[in-house]
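Comments concern the structure below.
A protein chain is absent from this complex, but the other protein chains hold their places.
Coming up: chain A.
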Amino acid sequence: MSQLPDFTFCYDHAACGLVITDIDGTIRRANATFAKWLGFQQSELVDAKKIQELFTVGGRFFHHTHWAPLLQMQGSVSEVQIDLRSRDDKIIPMLVNASRISHDGTIIDQMAFFIVDDRKKFEQELVAARKKLEASFDSLRETQNQLQRNQNMLNLAMHSAKMAGWSFNVESERVEWNNELQSLLGFDEDSGWLSKESFYNLLHPEDKDSFRQQLRHAIKSQTNYTLECRLKNSQEHWVEMEISGYAVITQHGETQSIYGICMDVSERKARLRELAALNTKLSSSDHRKNEFLATLSHELRNPLAPIRNVLEIMRIKENDATVWKKSRILIDRHVSHMSRLIEDLMDISRISHNRINLRKQAIDILPALHCAVDETKPLIDAQSHQLSINEAKAPIYVNADSTRIVQIFSNLLTNAAKYTPAGGTIDITVSQNREQVTVSVEDSGIGIPAEELENIFTMFSQLSPALERAQGGLGIGLALVHHLVTLHEGEIEVSSEGHNKGCKFTVKLPVIRRVGALDANSLQDEKSKAIKLPQRRILVIEDNQDTAQSLAELLEYAGHITCTAFDGTSGIMQAKEFKPEVILSDIGLPDISGYEVAETVRKQLAHANIYLIAITGWGQKKDKQLAKASGFNRHITKPVDFAELKQILAELPDD
């Protein structure tokens, strides 16, 4: 057995670096292994270097901040990994254990170093792996946060859009949904309605079959699908849902489940229904309007033929006074008829544009009624109808525009006469209570079918297409009557037993019980007042030459002296030369407006004291104000009613 090496040899050539230092780090012993590892001679280390001088900068910090304090305080450090610097400046990672001991009264530190190249590499890898892990964990967390944010956004969006997620598992036949569907339907989270049955229980009974069918189709065809159904919410109301989505297909090509978005489309559906209803209404109204236009052209053309004929007769029989008289009556009748038609039309238009002005005052309704009877009497007589009036003797006062009251009843009476076969009866009944007066007009005519009663007061509601009817008319009369009654805070009703059973219109108007000084005969007076006509110099400014000249002619017949101008500028010139007392001026003139004419006349002929009358198409308040502001004294609407004009001229102050 060979001799074992002694301890000195063992120390020197140990399998680790062994070093002994003073407590300040000065190396007192270093074995050959340690010196060799670092490329030093032992003599270059011992008593020549401090151990920390072999460390890297970081190691030296560590020595001062950790190593030395720890050795001092706890006597040892173990498994410290530290980099050492070799003689040729290579970094050698080492692991060291160190302990502080007292030897013969001297305190020394002894330490053992191991090269840990591989371990260092391994550790570095570990550190790198950990860093990577941390980074991916961070990124995972960020992704999760992002996902959560997206989920929140999605939930918010779905909630705002009244949408919900929905899925159906083909194998389990299980229907699942997210909380949004629950909240859409107003159910609690724990209402436990997640089974297939509970879903089908929510389905509208009429939708169950089609829902299953559509679902089967989606599963079978493996395509995107859209289906509609109604679901019962917690309030037991039906919510209309549109479900759209896609089928999820397994790798074997089978449909595994179908996913989708449910959308509450109740509002949309309701809107669509409203829209459809509106559309129907519109097209029906459009239809009625077309009917009306056809009727209107027919009605306007009708009187022209006899007028034209009569004119031809008058040309032939130029000197036959009898023929001329007959002709005049015929033309007058047809022109009156046309004027009435047009007047009705304009009234309807005024009412629908809110431009009608009622001159309401306390009047007795009975003279107005009689006035209407007088107006329609020729028509009633021509049809040989029997007219009866059952009325009170005492006056019945209402706050009304007498012209409009006459219009209401003359319309009703005209209708009664027209829609009653010859030789029928028309009965007028007037009754009164404390609140209102009731006037009914009942005929024995063709009657109104029940289904038409509802729309009878609607514009263009005439029963059958105009061209098929014998009686003519525009079908706006009742609409106008209804409007006028309403404007008088009254009511109008219609009743009919049906075809050929006649019909009855009942007008109710509020009465006024106390009337102060009242001229009950004003209505009559208006028509019958004898008009004395002083001669006036009148200038007519109107761009329609026929209108201008015929009006001037009529005024001449009435004893006035006239002059005409066809535009504003020559009108002003004539005003200076002709020196009129009255100027009748149209507003829409080709060069300057009638307003400007008035302003100029007022400015340039300030002392002439001319009476200015404006003639406008629409009796709008605004027009009247404008007319007044620009210097007109009065305002009348087209077409000029000659009687009205005569009245105005008669009432002019003498100076």
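One rule holds in what follows: a contact is a pair of C-beta atoms (placed from the backbone, for glycine too) under 8 Å apart; a residue touches a chain by one contact, two chains touch by 3 or more; residues count from 1.
Keep this in mind: contacts and distances are computed from a predicted model.
As stated in its UniProt record, the chain not included in the shown complex is "Alpha/beta hydrolase", which appears among "Multiple sugar transport system substrate-binding protein", "Sigma-70 family RNA polymerase sigma factor", "Cytochrome c biogenesis heme-transporting ATPase CcmA" or "Alpha/beta hydrolase".
Among A:V80, A:V310, A:L509 or A:A552, only A:V80 touches the chain that is left out of the view. One of A:T65, A:S136, A:N152 or A:S172 touches the chain omitted from the figure, and that residue is A:T65.
The chain not shown here touches chain A at positions 23-25, 50, 52, 56-66, 68-70, 72-83, 97-102, 123-124, 127.
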